[in-house]
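This structure is in structure tokens; I'll ask about it shortly.
All protein chains of the complex are present and in place, except for one that has been dropped.
We call the chains A, B and C, going by the order they appear; numbering starts again at 1 in every chain.
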Amino acid sequence: MAPFRIAVITTGGTIAKTYDQRKAVLRNADPVVKRLVRSLRLEETKVSFKELMQKDSLDLSPHDRARIVETVRSTARRSNAVVVIHGTDTLSETGEALLAAMPAPAVPIVLTGAMVPFVVAGSDGLQNVTEALFACRLLAPGIYAVFHGRALSFPGVVKDRETLTFVRCPDSPEGRP
Amino acid sequence: MAPFRIAVITTGGTIAKTYDQRKAVLRNADPVVKRLVRSLRLEETKVSFKELMQKDSLDLSPHDRARIVETVRSTARRSNAVVVIHGTDTLSETGEALLAAMPAPAVPIVLTGAMVPFVVAGSDGLQNVTEALFACRLLAPGIYAVFHGRALSFPGVVKDRETLTFVRCPDSPEGRP
Amino acid sequence: MAPFRIAVITTGGTIAKTYDQRKAVLRNADPVVKRLVRSLRLEETKVSFKELMQKDSLDLSPHDRARIVETVRSTARRSNAVVVIHGTDTLSETGEALLAAMPAPAVPIVLTGAMVPFVVAGSDGLQNVTEALFACRLLAPGIYAVFHGRALSFPGVVKDRETLTFVRCPDSPEGRP
Partner (left out) sequence: MAPFRIAVITTGGTIAKTYDQRKAVLRNADPVVKRLVRSLRLEETKVSFKELMQKDSLDLSPHDRARIVETVRSTARRSNAVVVIHGTDTLSETGEALLAAMPAPAVPIVLTGAMVPFVVAGSDGLQNVTEALFACRLLAPGIYAVFHGRALSFPGVVKDRETLTFVRCPDSPEGRP
């Protein structure tokens, strides 16, 4: 049986920050997500990596966001699913941009990341990436954020800065009671 | 919004073995799965625990298996999903017994466990339980084994003792090409 | 037999930084060293904790340093050894200040810390604290820095910002070949 092909596109974000001893700060420098994914056991699955950029998502320019959208679009053509590792602060903007560019994608496109860097004890990064990769097999084609045990589909997914997770925006059509 | 209710029933198995310093062996003694689940962040989810037994699954008697089936049946009535933590050696038998007793369950019933105890470095236990809990929200009602990035539905799911994962049995109806 | 009494005085420093999800920075906020020490098994040893301050050592004022010296002096009277957890950037100044105030201490006084926070993967904090506590039993009375497998006695111990460890200062009497 042909393996299920998941393309992982990394853009940086909190999840991928590592500690710089010399400058005594956390920063985006190393391919930490690749190591994280390789620590998982994924049967009949072929994961490929595209390290697109290493940025805090607050620093993404319109040009950066356009590059992410174009890379997802071209990658989606030759994969069964795409996972985008992204900073949480502007993940919502990228999700909406992806939906605008690809209103009916052929495969599931899952955005994920973390509130705490993977290298820091108690990080939610391993959980979120485990869930995102698993979700690729079960979700219908569409654009999603996967965090903290849930898959939420765009449009209308935002970061809740109070509870530090992703929620359906109260103003979005699906979000209304 | 009402939280999603997942009932976790623990029966022992390799995943829950801890090290006994005095006897120098791994054995089923402590509620390790509860600690594992509590280390995850699960939004709008209420997880309850039922510690049914602490056994290596090779030691499960017909009576034990009947108790598991009865507990799943009664728990399923008041939950949105049920996760059964189980040893891998006879997980397949329990899955088939559940299906025989509940051919059309109202909610997803997910069996999982691990090839390596959670307390041992490199364990697949955290990954499998993370996936099992996440799968509860996406799977249709049915009986499943969730391991190593995949959800496989009963009947016809067996442990492959060569590759040490779960696979669709070559003789099962869905397993035929 | 009376247990060996070690007083641990915490002042903050890189070793004790934890991740603040809301501000997305590492900062000194939690009693992480206590947790670290309690994870060790120390036979016939009684460890007491004095949480004096939680500061990056670059932010220590002359008044802060005087408080550290006074606390070490009073604590040393009722302990068999004193460990001071300290940021690495000005650990050398505190070591020299301790030596000036206590040229002939009655017990070993050991300064330690880390180049990488304890909560970050690959931290040297657990190693340094394990060594510092162990050194308390073997070292003669004096003022020491314990880092990366070595005990170096004041005066003349400095942070080498190139190799990111502590070394004997090339200009110090004992440092000359």
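Heads up, the rule we're going with is that a residue touches a chain if its C-beta (ideal position, glycine included) is under 8 Å from a C-beta of that chain, and two chains touch if they have at least 3 such contacts.
On a predicted model such as this, the values are computed, not experimentally measured, just so you know.
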Shown chains contacted by the missing chain are B, C
Touching the left-out chain: which of C:K34, C:K50, C:R73 or C:H148? C:H148
In the full complex, which of C:D56, C:D89 or C:D124 touches the chain missing from this view? C:D124
In the whole complex, what residues of chain B lie against the chain that is missing from view? 14, 19, 21-22, 24-26, 115-117, 119-122, 161, 164
Just checking the interface: what residues of chain C touch the absent partner chain? 40-45, 124, 126-127, 130-131, 133-135, 137-139, 147-151, 163, 165
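The rule we apply is simple: only the chains that are shown with their structure count from here on.
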Touch graph of the chains shown: is it line, ring, star, complete or other? line
Same or different for chain A and chain C, when you check if over half of the residue numbers at their contact belong to both copies? same
On a C-alpha centroid basis, what's the spacing between chain A and chain B, in Å? 28
Rounded to a whole Å, what is the gap between the Cα centroids of chain A and chain C? 40
Multi-partner residues in chain A (2 or more other chains touched) are none
